[in-house]
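Apart from one protein chain that is not included, each protein chain of the complex appears where it belongs.
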Amino acid sequence: MDRIGFVGLGVMGSRMVKRLLDAGRRVVGYNRTRAKAQWLVDLGMEWAGSPRQVAEAADVVFSMVTDTKALQAVTEGPDGILAGLGPGKVYVDMSTVSPAASRALAERVRQRGAQMLDAPVSGSVVTLEEGRLSIMVGGDRDAFERVRPILQDIGPVVTHVGGNGQAVLMKVATNLSLAVQMLAFSEGLLLAERGGIPRETAVHVLLNSVVASPMLKYRGPFVLRMPEEAWFDVNMMQKDLLLALEMGRELNVPLPTTATTNEYLTAARGLGLAGYDFAVLFEVLSRLAGRDPELR
Amino acid sequence: MDRIGFVGLGVMGSRMVKRLLDAGRRVVGYNRTRAKAQWLVDLGMEWAGSPRQVAEAADVVFSMVTDTKALQAVTEGPDGILAGLGPGKVYVDMSTVSPAASRALAERVRQRGAQMLDAPVSGSVVTLEEGRLSIMVGGDRDAFERVRPILQDIGPVVTHVGGNGQAVLMKVATNLSLAVQMLAFSEGLLLAERGGIPRETAVHVLLNSVVASPMLKYRGPFVLRMPEEAWFDVNMMQKDLLLALEMGRELNVPLPTTATTNEYLTAARGLGLAGYDFAVLFEVLSRLAGRDPELR
Amino acid sequence: MDRIGFVGLGVMGSRMVKRLLDAGRRVVGYNRTRAKAQWLVDLGMEWAGSPRQVAEAADVVFSMVTDTKALQAVTEGPDGILAGLGPGKVYVDMSTVSPAASRALAERVRQRGAQMLDAPVSGSVVTLEEGRLSIMVGGDRDAFERVRPILQDIGPVVTHVGGNGQAVLMKVATNLSLAVQMLAFSEGLLLAERGGIPRETAVHVLLNSVVASPMLKYRGPFVLRMPEEAWFDVNMMQKDLLLALEMGRELNVPLPTTATTNEYLTAARGLGLAGYDFAVLFEVLSRLAGRDPELR
Partner (left out) sequence: MDRIGFVGLGVMGSRMVKRLLDAGRRVVGYNRTRAKAQWLVDLGMEWAGSPRQVAEAADVVFSMVTDTKALQAVTEGPDGILAGLGPGKVYVDMSTVSPAASRALAERVRQRGAQMLDAPVSGSVVTLEEGRLSIMVGGDRDAFERVRPILQDIGPVVTHVGGNGQAVLMKVATNLSLAVQMLAFSEGLLLAERGGIPRETAVHVLLNSVVASPMLKYRGPFVLRMPEEAWFDVNMMQKDLLLALEMGRELNVPLPTTATTNEYLTAARGLGLAGYDFAVLFEVLSRLAGRDPELR
């Protein structure tokens, strides 16, 4: 059985490794801050001293980091993943970076004799823990078939969407709806509340209607009580929208609701609300409508 | 057991009566075109000669028509529902009209000694036939409690949201998300397709993601094959958005994504596509992005 | 020389009469509140007891009121303008109402044997007093030629744009740019100020650039010091945008920047700023960007 490497054990990455260990797989991992990963070592994960050592020790190497800059930090240089890759290995990056950056990295992996897949996920840590995560995969089909069983232990829904970079494109194309749906939901909710319907009642009706996507069912209640810790905050959401808008300009696709919504995320930052989950769009709209602040 | 009257036996109304008959209830009905209602008579529905006769014969009277003008046609005048109402009766209007119009009608019903509820539905004929319809109700709670069992035979999800007019407000506040979600879905889909992902694949991924609301699951596939007959076309969708925008101005609620989306429905009309289901927003966006027409 | 009648002696109407008197013309006028028109009587204007008496006494009758409702008040009934019109007379309405309402009124004027023109103006009281007002005229060309010299005494720029109702359409088509230009100006100004450029400097640069329309040159300085009394406030501006959006839906013309801007006027009302000149859009945008209120 393939030995699995995993670089980047943050909120999502660590729980993915947990699922792999639960499925009986051997995993060697690395994280910038070791302390955060100790619980996985206690569960049986092996520890490696650098991303390169992970790549050397494993047949299939995963990475899951926050952005292009962090991805460069774990792939480049003498201690990076690239230095540890070689023929026969498959490298699977699950981060959300630009399709162009992903394709460029795939080319360099190919030069090392290995194969790369981009495999970003749609869904939050809750979806992951409940075993309902959807994973999109871009890259050669044979490499995909080889790692598919591993991805299914994480997923379980796994879809091959095309060549290198196309999975991150698909991810970005999906995620723009997260923000737009949340703002549209906020518009309807504020309309109802201003018209005299209690907010709880309006949320209940909306979340039992035909517009209630799984995302809204999870996030909609945040307008009643915002969680302390954001799993997907304003800045993370805007990062995805900016990738979408950049792709839109490159591919000549106008994105009217995405562009409109993106400006409200900018407003959230201006109002000092960037640290909240992007459900804070309701608060942004409320203030524009003249209501007193509910969040600080 | 209360005798039920039903005025307006179109696509939605007729199937509601069917469900009431299936539940063993006695129904007396009226429709402008009798021929369209013959199959219900065959199933046991009694026929009345006018809306007024329906109101006279029943304890609880329902109406389900397309807009404010049609509602006036069945309620006003010597043959209208109002003329047939009296003490002890409850009148339930399931049409989507403006909250102000609904409240004004409720006042006139009250003057006849009867009670009125507004009870618009969220969901299509498919949702109705599958027994998953959600009904919002506005008006006095005692009248609501009296007709609740009947509504549950239609629904089954029934929610009392507030006083007269507030259920249609809630409906409109819900429905704005229909159009906005469809346009955001189209933006992501066109981005994916232009980036080289087959449309079928992109639709599959989107409809298995966290943004897949029941509405999108039903309507999303229309971008692969548009149905001949629209159950909710561009004009009907825009009617609801205009009500939302009107309420937004009245209640001082800015509706940025609703306003943006509404202009694309206007474009659909300009492009001669008004007769299609509003999923045609994908075609509108595609043309703006320079693609050849797929629909005529 | 034609005797001129004038109904509606508010801010704009009274100054128009002043210009006509200055040009040596005979004017008979009426206003709901006589006190406000006393200064014109002192200057030589004759007073009439009702809109009807104005119409009876004059060959060419003007009206200048705020909206459709006010227009009905001065035209309908036994004391209205219509009752005083007859063959050979020309009625010129300078109010901004919907093209449909204007056309309907023209038809009733025709039934009285008279002719009607719609002649809304573009520009403010300042433009008027400086003798730089532009007047658009809709209606029959012969009626236009007859009153053209009179309009030039008010104007002086007078343009015949088409049949009845088309001048008000042209007015609305012009005025949507007022609001949009002001919001775009605010976006640039806030960007500059947040980037460290003093507001006065940024206003100076913008108002000496190629984007400085006469409207912006007049209204731009309001962001430095808002006038006590608004000559064109948020509600008046929004009235024109709503007419534009209504016409857009009727004529199948998408109006993306108009629709976007209109929601910010709604926000202005929500923030309690509706009484200010619509230059208050800068304040609305500033607050959305997280700045402390400057206006109450």
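Labels A, B and C are assigned to the chains in the order they are written; within every chain, residues are numbered from 1.
By our rule, contacts are C-beta pairs under 8 Å (C-beta built on N, C-alpha and C of every residue); 3 or more make two chains touch, one makes a residue touch a chain.
Remember, it's a predicted structure, so these values are computed and weren't measured experimentally.
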{"item": "Contact residue for the chain not shown (choose from C:84, C:254 or C:270)", "value": "C:254"}
{"item": "Residue touching the undisplayed chain, where the options are C:17, C:58, C:105 or C:202", "value": "C:202"}
{"item": "Residue ranges of subunit B at the interface with the undisplayed chain", "value": "256, 260, 267, 269-272, 284, 287-291"}
{"item": "Interface with the unshown chain - residue positions in subunit C", "value": "99, 122-124, 127, 134, 136, 157, 159, 161-163, 166, 169-170, 172-174, 176-178, 180-181, 183-185, 187-192, 194-198, 201-202, 204-206, 208-216, 218, 244, 247-248, 251-258, 260-261, 264, 285, 288-290"}
{"item": "Residues in subunit A touching the chain absent from view", "value": "238, 242, 248-249, 252-256, 259-260, 262-264, 266-267, 269-270"}
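Note that in this section only the chains that are shown with their structure count from here on.
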{"item": "Subunit A and subunit C: spacing of chain centres that average the CA atoms, whole Å", "value": "53"}
{"item": "Cα-centroid distance, subunit B relative to subunit C, in whole angstrom", "value": "40"}
{"item": "Chain centre separation (subunit A, subunit B; CA means) in Å", "value": "36"}
{"item": "Residue list for subunit C, restricted to those that touch at least two other chains", "value": "256, 260, 267, 270"}
